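Selected chains from the complex are presented in situ; the others are not included.
Chain lettering (A, B and C) follows the sequence in which the chains are written, and residue indices restart at 1 in each chain.
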Amino acid sequence: MNSLELRASKAQTDPRGAFTRLVERLGVHNISLLVALAILVVIFGSLRGDVFFSSRNLLNIGLGITILGVLAMSQTVVIVGGGLDIAVGATVGLTTVSTAMAIQATGSPAAGIVAGLVLGGLAGLVNGIIITYGRVNAVIATLGTMAIFRGIAFIMSDGQSIAIFSDTFRFIGIGRILGLPLLVWILVLTAIVFHLFLARSIVGRNIYALGGNPVVARFSGININRYRVGIYIMSGVAAGLAGILLAARTGSGQPVSGSQGLELEAITAAVLGGCALQGGKGTIVGALLGVAIIGVLNNGMILTSVPTFYQLLAKGSLLILAVVIAEYHLNRT
Amino acid sequence: DDIKIGYINKMGEHPWFVAEVGGAKKAAEAAGATFVSQDVQFDSNLTITTFDTMVGDGVKGIAIVVPDKALGPVIAEKAKAAKIPLVAVDDDIYYQDGTQVPYVGMNAYNIGARVGDELAKLYKAGGWASKEVRIASIEDRKADTCMQRNKGAGEAFLKAVPDFKPANILRVPYDNTMVNAIDVMTTTLTANPGVTNWIFYSCNDDGVLGAARALENAGYAPDQGMGIGIDGSRACEAFGSGKPSAFRGTMWLNSANHGALAVKILLASIKDGTKLPVQSFTDPEYITADNFASDYKAKLCH
Amino acid sequence: MQSDFFSLDGISKRFGVVQALDNVSIAFRPGEVLALVGENGAGKSTMMRILEGVFGPDTGTVRHGSTPIVFGEPRDSHRAGIRVIHQEPEIVPNLTVAENIFVGELPRLAGVLLDWRKLEEQTDRVLATFGMQQDMRPRQLCGTLGPAQRQMIEIMRAIRAGGRLIAFDEPTSSLTDDEARRLFSVIRRLREEGTSIIYISHRLNEIIDLADRIVVLRDGRLVDDSPAAGASEQTIAKLMVGRGIDDLFTRETWRSGEQLLDVAGLTTDRVSDVSLRVRRGEVLGIAGLMGAGRSELAKAIVGYDRRIAGTIAMNGVPVLPNSPHAAIVAGIGFAPEDRKHEALLLFRSILDNAALCVPDKTSSFGFFNRRKALEIVSPLAAKMSIKAPNLDEQVSKLSGGNQQKVVLARWLARQPMLLILDEPTRGIDIGAKAEIYRLIDELAASGIGIILISSEMPELIGLADRVLVMAGGRITAELSRPDIDEATILKHAMPQSAPSPGDHIQ
């Protein structure tokens, strides 16, 4: 009997059929992440259950991960497509400054938003062109533009933080709609768009082909160069969105504070979520779970008031433990 | 002939140092000297490399904000070997035998103590005695000068308000950025739902303004919080809107003066052999919503 | 040369010192199967790449009718109606079977989304054309497929798009006879529909079956272009190699010695309760259909897969621990079937690849000694006529067949006591095949035990002392000379005759 028939028939007769189907739908890796997340929730829940499970705290977690969430998703797309965007934190710094300056100059929040998104897109375009047509390795290229974008942000702002006094704009950072913070809405909407894009759209599927096997992509008539540039523009626009949210949250634009190191966190979340740096592998759901794990960790450690130096220890260990548990779970399934 | 002065600072992108280096440069150019500066981004190894490179480049004197006070003896020794005068700015450093390298800056503990005193005044005037009050000490344990400032603030407050329980001071770690201050303070608020009123201080304006934003975002009224910052780098943001806020004031230090003074005494020493003063302190100016618009707005906002 | 269809006109292509193609002209015709034959490295795949626009020729033109056409990118040639099925299948591991087949032309829903239902329908249809419904599901990830199934994906991808000229570059080298037969009927149908077919293969019997015309390349030059009618394997082989090939499967000696390998009750995730013995100087053949578990058995013996139960002994000494390293130390060598993924370091040189398993013989004081390595590898490379400018050539630049020879050279350098060869002649030209058969004979004669896994019946029948037939991860029959024949093997290889490995493990 052929093995595949065997496998097919097995699914139907398998007593654990429903479970198996769930696993297939979510993917083993995501299930493992859920398990890891559950363990963290149990730990912090049992230590500070009173506060931890309060709706207010859960929203805090959501607010805390919005910006990282957006970047982890866009980074996932970049990594799936076989690239890497290390300049993303610097792009956030640049766009947050330009958003603040645009609002300061015009008083119009809309102008700020446009400025942020357009500058982000331009920054992405620059990355895309250097990588695709300059044939520079993505790591080197975006490390280079990271310095360049940061430099530009400093020069634009002269190193000062730029205050935003528009209440309308600040509403993005603190407002609520139907009881949920606007930031959380934005995260949810972005997530749906990103998920549909990567998992369901033709372009998204082609990105998997591009990252998974560029030879196939080339022979299938996918315009590899245009895709690459497009992916980096997307990453830049997402960084622009993140920059706008950062400006709205802090009420100011600052070249470094709040954006430095975001690239590493975004890459961590994406890899935690199942991305392989070789490309061709990764999902939006995974990235979000990765972000959630990081968010719960940060929140739980503040709640349980772990001393600073031990927080580092705990954070590192829990990160690794989460993955080891996930791996263990994965090998058993 | 042409005198070249070197200026090494630890964090070139911070508004504080932007102003400080600016002040130094202006002073050097006014005196007809050439000025070179380098930002070492908290990197002790790069600090040494930069020092060597500047000496190799022929500078006649160096002012330095060290990223790490333990570098003191090595830097001091190198300056001695190169036979050039050395001034430490902002962070004090010492020779191996314990003598201090000539210093220009502030007294971190004393500035913190002034924050504590002012907070105590606000506390007593605010009629909070009957309320559930906690203090959040927002601190970066990795930064020595930061811990000095918070220590000063805490001790001065407790001295002025003896019946305040030390246990009601919560230590809230942050990473020196405003966004992080918002996040950690937000969580701290949630973790202490019974507390109605908050006092907070931090190493700098970033920590205090972040905490004020967290209160605001969580729906606290401006008069349910009081915080006083240090360095004035966020004063324009905090007071510029003219609205009441839990950010009640900041101890502004004009870092441009530090830079300028350091260069002046270096040049005096190089040109005329004037002995470098061991310590030159500058005093903070206390900015509040009341005096901001009249006295500081023009200076601090662009 | 005048034609109103695609033609090659005086094509030459040079890689460094290698003249891969030398002034080749061919006119293709609609509704004709043109077989392209030649030794490994003769330039066949190079010609396909030029036809598809992967790179351009140094001189010469590709024409359609009398118009010269220049392809900048493969998509240009696709638009012109040319499709090539590549010798090494390329798949995207994290996309489904359906997406891999339709990549580049996925059906759209609302303009931007992927229409999954339609895609699944289309895929079912393509799978049905090839009778592959049993072998893969549209939503299965391609990374889980074996080499044969990957090859089928490559074929289906090219054919589903249609095309006026379809080239098959060794499509059957990793297929079983059954799949090959299904492929042939598809090819015949395409020919009837007026498609022009280029068919490249080292299996000369297929050529005789299928071809209308045979073109022979030797060292990049076209040496013959004539109708297939009347051609025999002998005549084709002679044109290819430049000399006659007779007695492909002769073995000089049939004399096995004492017990060498003893496998008892070996069980892994995909192999159940396998016991077998090999004597010195014996060739043990292993037959079975695709997915029978033959490769998995080899991986189990060499300790690559986790052993659940069973013992392995060489010369009566247990092979422990269960690792390829221990197996090699115990004198077992293994040349896997999937050379690109399991055997070769594609971006290293021939020398590095061939010397990989003999660090002790190619080093002094722990440092690599190039002279010593050359002394070992050069004669082996010469013996197998590996075609390359020098031994420092990157393996990725070698023709498919020559890559396989490098894998064999590695094990010949090692001189193991037992050598497991998994599909050793896959993609190898007839001349080299004869060499490898002679080699197997020589090795056996020198007292080495050999396990020969092969899907080519004549190979097993001609070379093996005994043949084990596998199905469903188990051994279903053991045949000894002279009872080894195709019908008996096939009877035992049919999957129904075997219980599934799952039953056993559960």
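As a working rule, a residue touches a chain if its C-beta (ideal position, glycine included) is under 8 Å from a C-beta of that chain, and two chains touch if they have at least 3 such contacts.
The structure presented is a predicted model; accordingly, all values stated were derived computationally and were not measured.
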item: Labelled copy-number formula for the complete complex in this structure file; value: A x2, B x1, C x1
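One rule holds for everything that comes next: only the chains that are shown with their structure count from here on.
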item: Centrality ranking, top chain (CA atoms only); value: A
item: Reference subunit B; chain at largest CA-centroid distance; value: C
item: Rounded Å distance between subunit A and subunit B, as computed from the means of their C-alpha atoms; value: 34
item: For subunit A paired with subunit C, centre-to-centre distance based on mean C-alpha positions, whole Å; value: 43
item: Separation of subunit B from subunit C, taking each centre as the mean of its C-alpha atoms, in whole Å; value: 71
item: Contacting residues of subunit B [partner subunit A, same complex]; value: 12-15, 18, 141-142, 170, 172-173, 177-180, 182-184, 186-188, 190-191, 193, 206, 210, 213, 216-217, 233-234, 236-237, 240-241, 301-302
item: Residue numbers on subunit A that touch subunit B, as the complex places them; value: 48, 51, 54, 56-57, 60, 63-64, 150, 154, 158-161, 163, 165, 173-174, 246, 249-252, 254-258, 260, 298-299, 302-303, 305, 307-309, 311
item: For the subunit A and subunit C complex, residues of the former touching the latter; value: 1-6, 8, 10, 196, 200-206, 208-209, 212-213, 215-222, 280-281
